[in-house]
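A single structure is presented below for examination.
Omission of a single protein chain aside, the complex is shown with its protein chains in their original locations.
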Amino acid sequence: MLDATLAPVVSSALAVPTPLSAPASSLPRDERCALRGVTKSFGDTPILKGIDFDVREGEFAVLVGPSGCGKSTTLRAIAGLEEIDSGTVRIGGRDVTALPPQDRDIAMVFQSYALYPHLSVRDNLAFGLRMRKTPEREVAMRVDEVSCMLGLDPYLDRKPKALSGGQRQRVAMGRALARRAQAYLYDEPLSNLDASLRSSVRVEIRKLHDRTGATSIYVTHDQVEAMTLADRLWVFNGGVVEQSGAPSDVYDKPRSLFVARFVGSPAMNLLKGRARREAGSVAIAAEGLLVRTTAPLRDGQDVMVGLRPHDLQVASDLSSALGTLHVDVVERLGSEALVHGWASTSGATITMRVDGDAMRRAAVSDSIAVTIDPARLHLFDAASGLRIDAR
Amino acid sequence: MTPPHCPIATRGFGFRVLGFFLAILLLVTAPARADEVTIWHAYRDAEAQALDTVVHAFELRTGHHVTMLAVPFDAYSAKLAAAIPNGNGPDLFIEAHERLGTYVRDGLLDAVPAALDEGFDASARRALLQGTTLYGLPLAAKSLALFVDRSVVKGPIDSLDDLPRPGTSSTYTLVYENESSYAFAPFVHGAGSDFLAADESFGFVGPAAAQALRDVALLVREGRVPAEASGALVSQLFREHKAAAMISGPWALGDLPHDSDVEVMPLPPLHRGGRPLRPFVTVEALFFSAHRGAKASTVALARAIAFDEGAVVRARDGHQVVPRSSLSARPELAQLASLQAFQRAAKEAIGMPSSVRMRATWEPIGAALKATLRGDLTPENAVAMAERRFRDVTRPQAPPASTAPWFLALGLLSLTGAILTYRRARAEAWGLALKRSLPAYLWVTHAAVILLLLVGGPLIVGAATSLFAGTRSAPTFVGFANYVSILTARGGELLGLGSFWRTLLVTLLWTAVNVALHVTIGVALGLVLSRPLMRLKTVYRVLLVLPWAVPSYVSALAWKGMFHRQFGAINALLTYLGGEPVAWFARFSTAFAANVATNVWLGFPFFMVVTLGAITGLPQEVLEAASIDGATRWQRFRYVIAPLLLPALLPSVILGTVWTFNMFNVVFLVSGGEPDGATDILVSEAYRWAFTRDAQVGYGAAYAVLVFLLLVAGTRALDAFGKKAES
Partner (left out) sequence: MKALESFAAHAVAIVATMFALYPLLWVLGLAISPAGMASEPALWPLPDSPSLANAKAVVSGNPHFWTQLANSLIVSGATATVAIFLALPAAYALARFRFFGAQPGLRAMLWTQMFPGVASAVPLYVILDKLGLLDSRSGLVLVYATTAIPFALLQLKGAFEGIPIELEEAAWVDGASRVRTFLTIVIPAARPAIAVTFLFAFMSAWNEFILAATLLSRESAFTLPVVLQRVVGEHAAHWGVFAAGALIVSVPVVALFYVAQRSLVSGLTAGSVKG
């Protein structure tokens, strides 16, 4: 409840131009945090199978993937909380592979917040500064600055157990932000908050980042968080990076079936199909829909056809349609609706987004002819799972 | 604005820790000063004060410094046995002569300097001889005598029959500690039997012994003597004029009111014209510790205490019966009639043999006495049982075993170990594991070293003792003989009384019943007190943990008192409710129940607190979900709470099992193994072998090792069970 009232405090605090600048750095921009060939296994189970990546200064990097994909392990390897079997970790231009966490000059926000239960909020915020022998005057100043920024002023003398979940989350963030660190690591910091709070804090985090310009590495399994926060995104799967790039690139051109499935909400419709070469194009019969493309496909090649719900449209006439969708459920979200149905011949389930008239007309048991802009079509080789780009 | 305070010690933390340790060391180290003469005793009250007076006078006169130490009786002989061989004993100590044989055997004593052997009564002096060597200066003779309440009894008393019969149910002819073998001794002698025959064989045999048992049983049956009378009760009944006479020793003189009209006399015969009831006389003596060397000051102090000058004070102030004939003429003592009476009693008494075998007679005869008083055995059978037990305890020592096979086995074992270690050390993974372990060793080494030294060391030595027989000073290696003897019940019935297997069954029953009750009551109370809206919760909680906070030896004694047949609260309650009073310690079932009640009382607060903690750890939603699902209270407990609670309680249950298995205090103090050792558990049995049955330390240690092995096996099984339950 208190969190709701907090939000305006924060925004007004943000309006004050307090410079909480990132440390001055003369390093090359791509040298802020770099991993090279990092591997790690627990017993016989490989967890990281050779991770490479670079985070540039001031960048908001997001590591995303399903649970167990290695994203958290990677973050912990950067922090030094996880020993790695091979590879190197560089932070701020230094090779820190062999250094313990306290010597790596990083700050971290934990999923469980990990607030020190016996210390007041003030002392929690100051802990990292004091450990680094910051003069007490500066500690006080920085604590003030951060608590003002995050709206923690009224709670400074409370113990963590007297705070609500949202307030604790803020303290956890504040504890990291009070420090001047080479990089700020976030390990699923929002997963313990309820949905509405999560989206508002998400926005705040991005604002804070934009203002402070601190290098951030953020781990989440929530692709909405990933898409909205990231400057660059690393999609993890099974201990490797499946794809990295700007969120829009990843969304528009998922490199593999896995990324296609994982990124985007609601998830992409994926239909099994087989290519049949025809004059000048390729026709794919995909579970009751007929898709045409100019992509370089062999005759008889098994493919997966990807159709984003947002890209599907109601066809004006059947001749231009991919097929028909029999409507099962209509989820009305206000300005738009999600229509779930099944393809007329195969029964494969398909989701599409509709708005405007189409939304108003959509009703259960209707049949809708659907179509798509061929440029928005995603094709993947069924055997390798890799994307096939149209020429 | 003020800078925020800094609660974390950032500077000088190490110094503070160091300083703290230094402070502790300074606080707890008070170096002992080298004193000129030290003397230990187990006296208290008047006797201790008299000794004080004597010693102070000595100090004032000679300028020597004397350090006196009063040691609790329970720890006295163990302390002497530990300190003297290591040269840390006192110069002098005071102890009854009955342990003389043991002390000489164990090499704790120096002979008395010849110059001091002068003027002591021959009978008292004789008690302190081993062969022809005098080992102590007799200080006081202690024997039982008859105290007659002259406000009740008027006429002359030539036999116990002359004492008046009790008029009401709560008055008695005579009170004495009728379950102790020491107080039974006069009746044994009166019936013409003996504890130990002249040739050191068991003397309590034949019709005479049976007659003694019959005599004392009759006294109780006729209501002339109260049953189960402890020392404190005896003097109290007498003081309150509820008994016409009492049999007690000179120590009871100090308890009597000054104005009381009491006559002390030597014990008369049981019946007119019969044999007098001759008690044992023990001689308390001043002994010279071995390994100290008799300094001149020591000799001077010994003289000051034992000779006339000190003896007068001890007799006058300490009510001691001093065995110096030169004193009887002293006017200041002549008027002390009761002392004179004790003097006469001591003269007629039988000197208690100080041999090692004598000490093995107490327990069998005590068992026979109690079995007869309970009516479990006829006097004849009780006598036979006593003899069997005596033989059991004094059975010949196992033949020495050859150590060669043991050394061979040990050699082979260490060789195998060395080879295995070498092979593992060569494996790369092991080296790596060891290297990774190094930082952890910085954290554990200090604790490991101390535990190894002070827990592991004594334990290994203790375990090794089980391979030996005989005394501490002259042990004989017997290999597994002790174990074989224990496990075969020394040739007797495998499930006979006092056999290992029977005791094991009792121990298992004891553990199972106790732990079950502990957990049930603890969990029930935990559940009740965790009700969120319960009023007075804190008050209940504080009151309910009190049993845990009071020293267990005190509460065990309180419980024993509550189970007293005649004066205990439990029987009072039963009578009040219209029931019959129960002789709690007369039967296995009731004695066992009394032990269990005490131990449950001691142990339930622990489980209650553990349960309270575990319940706070339970996820609240699960409980709420269960109540919404419409589960009844019982279903909720059975299917939701219990399965969640069990894993949290399991470690405590294991701990509680181990504690109960080894719960010595309760069994020893409440039932004391009554009836007849039937309620003894393995630890109390081990204790009896090691300490009361003629210090068969090796035998006791073998018991301890067996207990240890059983517990290790048991807890491993429980652990495995717990793991299974968890998965």
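The first chain written gets the first letter, and so on, giving A and B; residue counts start at 1 in each chain.
Here, a residue touches a chain if its C-beta (ideal position, glycine included) is under 8 Å from a C-beta of that chain, and two chains touch if they have at least 3 such contacts.
A quick note: this is a predicted structure, and the numbers were derived from the prediction, not measured.
Asks: Among B:W501, B:F567 or B:F588, exactly one should touch the missing chain; which is it?
Replies: Reading the full complex, the residue touching the unseen chain is B:F567.
Asks: In the whole complex, not just what's shown, which of B:A70, B:L129 or B:A300 touches the removed chain?
Replies: Of the listed residues, the one touching the omitted chain is B:A70.
Asks: Specify the residue from the set B:L218, B:A448, B:V484 or B:V622 that touches the hidden chain.
Replies: In the complete complex, the chain left out is touched by residue B:A448.
Asks: Which one, B:A111, B:A300 or B:A463, makes contact with the chain that was left out?
Replies: Only one listed residue reaches the unshown chain, and that is B:A463.
Asks: Could you pull out which residues of chain A are in touch with the chain that's been left out?
Replies: 79-81, 100-102, 104, 106-108, 110-119, 127-128, 131-132, 160-161, 175, 179, 185
Methods note: only the chains that are shown with their structure count from here on.
Asks: What is the distance, in whole Å, between the centres of chain A and chain B, each centre taken as the mean of its C-alpha atoms?
Replies: Centre-to-centre distance between chain A and chain B: 72 Å.
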